[in-house]
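All protein chains of the complex are present and in place, except for one that has been dropped.
Presenting chain A:
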Amino acid sequence: MTAANASGDSSPVDAVRNGSRPVQELESVTIRFAGDSGDGMQLAGTQFTNTSAILGNDISTLPDFPAEIRAPAGTLAGVSGFQVHFSSSEIFTPGDRLNTLVAMNPAALKTNLRDLEDGGILLVNTDGFGTSDLVKANYKVNPLEDGSLKNYRLVKVAINKLNKEAVKEVKLSPREVDRCKNFFALGLVCWLYERPLEPTLKWIREKFGKNPAVMEANTLTLKAGYNYGDTVELLPVHYRVPKAKIAPGTYRKITGNEAMALGLVAATQLAKKQMLYATYPITPASDILHQLADMKRYGVKTMQAEDEIAAVGMAIGASFGGAVGVTGTSGPGVCLKSEAIGLAVMTELPLVIIDVQRGGPSTGLPTKTEQADLLQAMFGRNGECPVPILAPQSPSDCFDMVYEAVRIATRFMTPVFVLSDGYLANGAEPWAIPKIDSLPKIEIKHITTPNSTDGQTHENGAGEPGKYLPYKRDELLARPWAVPGTPGLEHRIGGLEKQDITGNISYDSANHEHMIHTRAKKVENIALTIPDLTVSGPEEGDLLVIGWGGTHGSLYTAVQRAQRKGYKVAHAHLRYLNPMPKNTGEVLARYKKVLVPELNCGQLLMLLRSKYLVPAEGLNKVQGKPFLVSEIEAKIEQLLAAS
């Protein structure tokens, strides 16, 4: 069962006494830390998440920050938020509604209040609500005083003053003192939800070890926040979310971008291949570069190129040299890389292209999530130019899918797209660390001797023994990969159409058509090596909800809820979008209706309708935000009520 619908619900044991304080047990809780970009909300949220994960909760997070590094302080544009959902049961989304909102200033209150549930805890920093702060957030009257917050459990704390008091013994500039206040707030929330401080104290020691004053101040204010909650009885109760029942194993917290980096290193190391990650910084993909640049111990080479085009060119050059070339970017970068991706299709070289999708078109919404690059990945090149497409469905699934991308790219000699998105890239969840020997084997063989056989009747010497034929294919239509430095296999490749088998330039019309079909068939053959599409729920029924990518958690949770209400509805999620699993059409046909929720205007919907001729219907949202579970749920009920 999932807990998302139980967020904030109290357990039957309402309030048990723990020492002198009543403690209420909850199944799951969603908290958002919101403040100015400079307030350290991302850090406070991350530390709270780590602590909850180590404590044994299931977790899912949603960071939400502005594109500007420092929008003017205190303004609505500068608000940065970090949402964490933690639970004693398995969860798949960062939560629809907030049980607790921490608002460090009026702007944070104004932009986040709509997500707080009625009766939710609203913890505000009263020191952030001065006259000028209120003006910057367009408040005419102070919302803390006009009664407009009466539906919430308002908790007012003078965080700036209390923080200042807590660190007064430490010699710091006023600015440095102010920068500690996020840890006071974190300490307070840790008290509220019975989280131990030790993981954060350890982090403070490691992070600020070289700066004892800052280390001391953060330690003091974190503890002061916790103790303040305890001493003043901030709320009549505090809360506990017990450990989740999670499969045995060793876990860590992982974001999509971290998983992407680890998956690349694991796949290439186990394949005994050098990897080159060549890229150009772009939000929200840059963290993959940052991760990999710091993994030189593992033989990883990274290259920050002069532009997106150079980055993909370098990756292709590395693959030509027998390494695994990888490039990571977001939608605008894919536009620039398109011509080179066509070259990799034509020359049939391995290449992994990670597209961490963001809101578009053009520069769009750099820090917000969207799934609107599917058709770009599918068709965004000149000519008939098929490229395999994979899409991870959760942050940790980025590990598996990028690993799979390396396998497919090297097995089939083709570029492969991995479509992540801003939500997966920055969101975090627990990851069961895999055992190395449980990971799929990737065996890469480079041809070292000529592959022509006497008696073949191809022109241009294809039949002579002792020749290397770069486009002589195997049973799945993949071509051999001969790398420079191999004696006797000297050959030339390029973007011009090539004669079948020999690879010589050919402008012959029949040959061109044959090669177009051959390259397409090769990509289709990938379906012979991937798992079938599975459904969660009834094998046939009234409705199939099918999606792809980062919406998995919301779709899955919504379908689970509908199933509990007795609807005959199932969920399927496509991790392979080109080619799709062999049985996709058959699965679609087993349901009376098909719903395709997407964070775009209907791109998978278009592919499914055109390929399988199903009267599928879309549920589309393009607001730079993930689906709420309730949005999907409502649509499911609407569709089934109409039937």
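The definition used in the following text is that a contact is a pair of C-beta atoms (placed from the backbone, for glycine too) under 8 Å apart; a residue touches a chain by one contact, two chains touch by 3 or more; residues count from 1.
Methods note: contacts and distances are computed from a predicted model.
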item	value
Among "Sulfonate ABC transporter", "Thiamine pyrophosphate enzyme TPP-binding domain-containing protein", "Sarcosine oxidase subunit alpha" or "Transport permease protein", UniProt-listed name of the chain not shown	"Thiamine pyrophosphate enzyme TPP-binding domain-containing protein"
Per the touch definition above, residue among A:23, A:335, A:433 or A:516 touching the missing chain	A:433
Touching the absent chain when the full complex is considered, from A:318, A:526 or A:599	A:318
Contact partner of the left-out chain, one of A:77, A:141, A:496 or A:601	A:496
Residue of A:45, A:81 or A:199 in touch with the missing chain, whole complex considered	A:199
Chain not shown, touching residues in chain A	50, 53-54, 56, 199, 246-254, 262, 265-266, 269-270, 274, 276, 278, 295-299, 301, 303, 305-307, 309-323, 325, 339-340, 342-343, 347, 433-434, 436, 460-461, 484-496, 504-505
